[in-house]
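Here's a slice of the assembly, chains where they normally sit.
Chain nomenclature is as follows: A and B, assigned in order of appearance, with residue numbering initiated at 1 for each chain independently.
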Amino acid sequence: MIIVLKSGSTQSDIDYIKEKLHAKGLKVHVSQGEERTIIGAIGDERILREAALAAYPAVEAVLPILKPFKLASRDFHKEDTRIKVGDAIIGSDDVIVIAGPCSVETREGLLEVARSVKKSGAKLLRGGAFKPRSSPYAFQGLGEEGLKYLAEARDETGLKIVTELMDPRDAELVDKYADIIQIGARNMSNFNLLKEVGKMRKPVLLKRGLSSTVKEWLMSAEYILDEGNMEVILCERGVRTFETETRNTLDLSSVPLVQSMSHLPIIVDPSHAVGRADLVAPMSMAAVAAGTDGLLIEVHENPEEALCDGPQSLRLGDFASLMKSLRSLAKALGREL
Amino acid sequence: MIIVLKSGSTQSDIDYIKEKLHAKGLKVHVSQGEERTIIGAIGDERILREAALAAYPAVEAVLPILKPFKLASRDFHKEDTRIKVGDAIIGSDDVIVIAGPCSVETREGLLEVARSVKKSGAKLLRGGAFKPRSSPYAFQGLGEEGLKYLAEARDETGLKIVTELMDPRDAELVDKYADIIQIGARNMSNFNLLKEVGKMRKPVLLKRGLSSTVKEWLMSAEYILDEGNMEVILCERGVRTFETETRNTLDLSSVPLVQSMSHLPIIVDPSHAVGRADLVAPMSMAAVAAGTDGLLIEVHENPEEALCDGPQSLRLGDFASLMKSLRSLAKALGREL
């Protein structure tokens, strides 16, 4: 960690800080520049983060050298983490497509979607039984009934299921049904919920927060890893900007960025990012070309009647066409789908 | 709600949408412009929000007319809501100052802060026993031990206490000690937690989310109000922008904006917004001049040793000076502090 002192700092300022750093068991190196004195502190930076160095009156800035996460970093684990769910391996040459409705609404509708996306080549089925909705007056999900429909769809089609956990009190219930537990964007910094899924022994799909940096996102993954659950799948779903034509701004550069910083697999949810069905196909294609490990796509048997996210849901036929395009794209890139 | 059709829409497109709207019990009015057809739907817009109108192929845009919240709106409740905690009334001519450390760390430190801020004129004491920290390696709070220290400080000084609830499973515990329950910025969209505090009969201090619009913030308040708890205090604490010199960007225009849209009181937390102790005083002054109902200020007996947010915490003496300035400012504005 590098500590930059204010212009005009005295020797006693320097000595004071040196002493504090020594007391924490750190090696210290002072370097006198023409305009600024800087102090380098060598040792475990995580100790330093605890120290409120920037609160010392003589300190102008504190510059960390190391990334704040450890278990999630490439330095810690050089090889790609591969996560097996059914016969799908996320983090491999296969592009894994997860498809389904935003929320589970009816048994029949869900089964129709499941059969259709299975036929088109999806490997997992998504569907929310607990829905975080910005309005208390909006449909909040079917709860356990929805989970049962998902299980029934799995039994019939063989598709493994991904569903969201919103509340630590529902952890056991959701664990009973889900193959992958989703943590939604709004809960990326719900640290108690992260600790809870960290204690499970089941893959977690961790969505990027609405306005979180990649570093913060990896810190949230660190919470799960730190509890002993090493199966975290990151999911880019767009970040908030000033643009109003799209729901969010899909940040595809997070795909290779995460791959350079971390060993964890990363998939892309184009549906929530753009919020418009007509932009889902090109963004799905782009995500695959950017190197994503998979896609999470909203599909509905009748988007006009959807209780949630209709405008961004693909119709069954459009999803089937998209899968064809994705398959030939994956092939051209030396991958499978 | 106004539905704008795409250029080139046919009569059968119009009829199809009209029929759907009629089926929902709405009155419909079609208006043919030179370049676009628009359809006005009259009735309860909350029904319309459920309908995925934008998913209809002929629809270009859907423009809501009414605000999506009701209980939180000025239309619903013309007078200012005033919330009494001890002898403080939040939402009145009094500027209420809440002060204390980011997290409760030691019994002695907390008591020292409590006595000092009481003497300076603070009306309530803040301090976190459960802390949402971006790193799993950072201090996570003392839990119930911290709550007990807060209660002890209240017993000694008479200051009522504000403390954060992060997890619905701790609701009963926190309720036992707190006078105002804080919902942190990271939990503004943790809707199950909002419902939980909505069931309590105790004031809730609801922080604005890191990148939430004022409308979304009021929707979160609506979750609490809808459960029957009408005592919600909004707290502006800065939003995320590209600026890196400050931790967040304090949006003081949210103070008069909220006051025009809602009857709920609003206070300002300058400490988290700027993240630097040297900017807290001018931003506190500005908040009062903007019309805030109160301030939430971080104060620590020794910021250099703070386990949380040291760089933005005021020293006891600096807080005392600031309170003097705030008092004469309030007086000049015809208010008390």
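Definition applied: contacts are C-beta pairs under 8 Å (C-beta built on N, C-alpha and C of every residue); 3 or more make two chains touch, one makes a residue touch a chain.
As the structure is a computational prediction, the values presented were derived from the model and not from experiment.
Q: Counting all identical protein chains, and not just the 2 shown, how many does the complete complex contain?
A: 4
Just so it is clear, only the chains that are shown with their structure count from here on.
Q: How many angstrom lie between the centres of chain A and chain B, each centre taken as the mean Cα position?
A: That pair's centroid distance is 26 Å.
Q: Under the definition above, what is the set of chain A residues touching chain B in their complex?
A: Residues 20, 46, 49-52, 54-56, 68-69, 132-139, 166-169, 186-187, 189-192, 195, 210-211, 216, 219-220, 222-223, 226, 240, 277, 303-307, 309-311, 313 of chain A touch chain B in their complex.
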